[in-house]
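This is the structure I want to talk about, given as structure tokens.
Only one protein chain is missing; all other protein chains are in place.
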Amino acid sequence: MKENPISFQSKLKPEDFLPATNEEKESLVVMRESVSFWKDGMRRLVKNKVAMVSLAVIILVMIFSFIVPMFYPYSYETQIKGANNLRPMQYSEQELQAIASGEKVFPHILGTDKMGRDYAIRVMMGSRISLLVGLIATAIILVIGSIYGSIAAFFGGWVDIIMMRIVDIIYTIPDVLLIVLLSFALNAPLEKLVNVPGFGWIKTVGTNLISIFVVFALLYWVGMARMVRSQILTLKESEYVTAAKALGAGNARIIKKHLLTNCIGTLIVTTTLQIPSSIFTESYLSFLGLGVAKPLPSLGSLASEAINGLNTYPYLLFIPALLISLIILSFNLFGDGLRDAFDPKLKH
Amino acid sequence: MAEYLVDIKNERLSFFTPAGEVKALNDVSIHLSEGEVLGIVGESGSGKSVTAYSLMGLTAHPGKLIGGTLEFNGHYINDMTEKDMRKIRGNEVSLIFQDPMTSLNPVYTIGNQIEEVILLHTDKNKKQAHERAKELLELVGINEPEKRLKQYPHELSGGMRQRVMIAIALACEPKLLIADEPTTALDVTIQAQILELMMELKDKLGMAIIMITHDLGIVASMCEKIAVMYAGKIVEYGTTDEIFYEPKHEYTKGLLKSIPRLDAEEHERLVPIEGTPVDMLNPPKGCPFAPRCDSCMKICLREMPPVTEFGDTHYTQCWLNQKAQFEGGKVQ
Partner (left out) sequence: MAKYVVKRIAMAIVTIWAVATLTFFLMNMVPGGPFLSEKAVSPQAMAALEAKYGLDKPLSEQYVTYMTDALHGDFGDSLKQRGRTVMSIIQTKFPVSAKVGGMSILVAFCVGVPLGCVAALNRGKFLDNLISVIATCGIAVPSFVVCTVLMYFLGVNLKLLPTFGLTSWKHYVMPVMALSFYPMAYIMRLMRSSMLDVLGQDYMRTARAKGLGQFKILFKHALRNAILPVITYLGPLTAYTLVGSFIVEKIFTIPGLGGEFVGSITSRDYTVIMGTTIFLAALMVVMNVIVDILYKIVDPRIKLN
């Protein structure tokens, strides 16, 4: 049934049956290159086209909102006389005269708003504000949420129960209520603070924006805290931590080596996904008129202002609306890419 | 009537992963008569389960059968549609898995899950199916079957759940039972009970069993024939006695040395097999076991060994056996 081909036999030589040396054996073992967690993740991330495109979009938007305004000939707050409600690329009469007399006038690429302010620079400034809010608010959330969550998880027992009950209550209070009340409450003290030397910037940023940060600090960390807590609780129970304890590893080592390295992937991913959610919330608040102070624009307030002229100047609404959706979309997709690349639990 | 209940000839199966083709099965041939018990032994990733699953048409994505013929109970698996396969699964051939904790759907009662397969493959009505489920639970040694039928998987112990899995597998009195490491996840005492139960049921119902395991102790007590697999190949095949008393492949010998024996001399040490299993993405050119083999020869690194037969039932793929013949100057 299983005959050996005769030809096989003829090819064999006696030296073939000599023992192989260790070197010969080892040369055969193709070891797959062992890569570190980070390298492995980076490699997967770079391979992910969607994530890379999103990253490119984010960088592009950042260039547009942080660098381009520095060289832009118009300012977001200057009202150009006679240049109200210009269509994209349209010039006002004064500007046309100036052009006729040989001067160079930078075009209003996106037109102007009803106050005669160049809309392109306002959109750029708007995305700058939205991005800043997203990043700063996320930083606040990350710090408060992870500290709160880890404390609850580490102490466990009654501390945990009470801390988590507080989280539930905060979760139940409607956020609009707190935001409005806080912006009222913070208004007076912040106004006073403006006059204190060194705090003049508060005026430009607007007290409302400060209130937004305070609200983020007070409210939106609960999701992060819950995530960190459950992550640490699972890790605490996991067998490799028990094993590390059994081998006599100290608390510091367990935290550094096991908890942190295993948490960090999830933490990075959650943080990245928190950024679009913060931008989302800011745009929502700005739309309600609770966002940044005038004349400083944010994408949400730009959209909100444009809504009344929707029938005549729809592009005033669609441009910031599109941009905000694009920013949130790219951060989300990039976050998804990060999760696929770095969350070890999703590795198969 | 076919000669064998199961007849797999030269099966080749690959997984086409993004990283490249993984040749999971390479020229695997297995045959089994009715009522026979075959053990497939090997370490993780050697292709034991893949062989058995492919017989049921349950090859996981992205696996693909690329060569050979599979025959079971007169069906030609190669040509069968998914719809026809379904009629066989759970009916003529059944499967029990390694981990009874996760193999039962947590949201349905035991009764529901047993009756489901009865209703699917027989024309019994609900009430009859319920009676049959009760019978089955009694058969697999579960007391108070009426009560158990109403319970959910999480309310039973691991051993109980594996009994339930067996009850599901045997519900339609299959010709073949494939047991994929059925005792690995269980306590040792429960292991013995489950194995005993399986043998008892085999005698009662007369089905054939393919026992997939990495535990040589289990195959020794249960199986008539053993296939030893390594890196997607059957490196040695023979009756239990042949494998245990006249192992011909270095890997088999290594496996036998690594199990504790009661009759061992005092202080005799267990010998582990050094090294790690092959990377199936980049398999070596020659014998896959060569890098871990103590008696490795130059030829082993270069070429796959041919099959050497010893009698009707015993064959191996190892150059060492060819060496003897080469020096003896004759092929067979």
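Order of writing sets the labels: A and B. Residues in every chain begin at 1.
Note that contacts are C-beta pairs under 8 Å (C-beta built on N, C-alpha and C of every residue); 3 or more make two chains touch, one makes a residue touch a chain.
Since the model is a prediction, treat every value here as computed from it, not as a measurement.
Which of B:Arg86, B:His214 or B:Arg302 touches the hidden chain is settled by the complete complex: it is B:Arg86. Considering the full assembly, A:Ser325 is the residue among A:Gln97, A:Asn195, A:Asn251 or A:Ser325 that touches the omitted chain. Annotation: of A:Val46, A:Ile169, A:Val194 or A:Ile264, A:Ile169 touches the absent chain (contact as defined above).
Chain B meets the missing chain through residues 56, 58, 85-91, 94-95, 97, 99, 102-108, 116-117, 120-121, 152, 154, 165, 168. Where chain A meets the chain that is not shown, the touching residues are 168-169, 171-174, 176-178, 180-182, 184-185, 187-188, 276, 280, 283-284, 287-288, 300, 303-304, 307, 310-311, 314, 317-318, 321, 324-325, 328-329, 332-333, 336.
By definition in this document, only the chains that are shown with their structure count from here on.
In this assembly, the C-alpha centroid of chain A lies 50 Å from the C-alpha centroid of chain B. Contacts from chain B toward chain A in the complex involve residues 275, 279, 281-282, 284-286, 290-291, 295-302, 306-309, 315, 319, 322-323, 326-327, 331-332. Touching chain B in their complex are the following residues of chain A: 1-6, 8-9, 12, 14-20, 24-26, 28-32.
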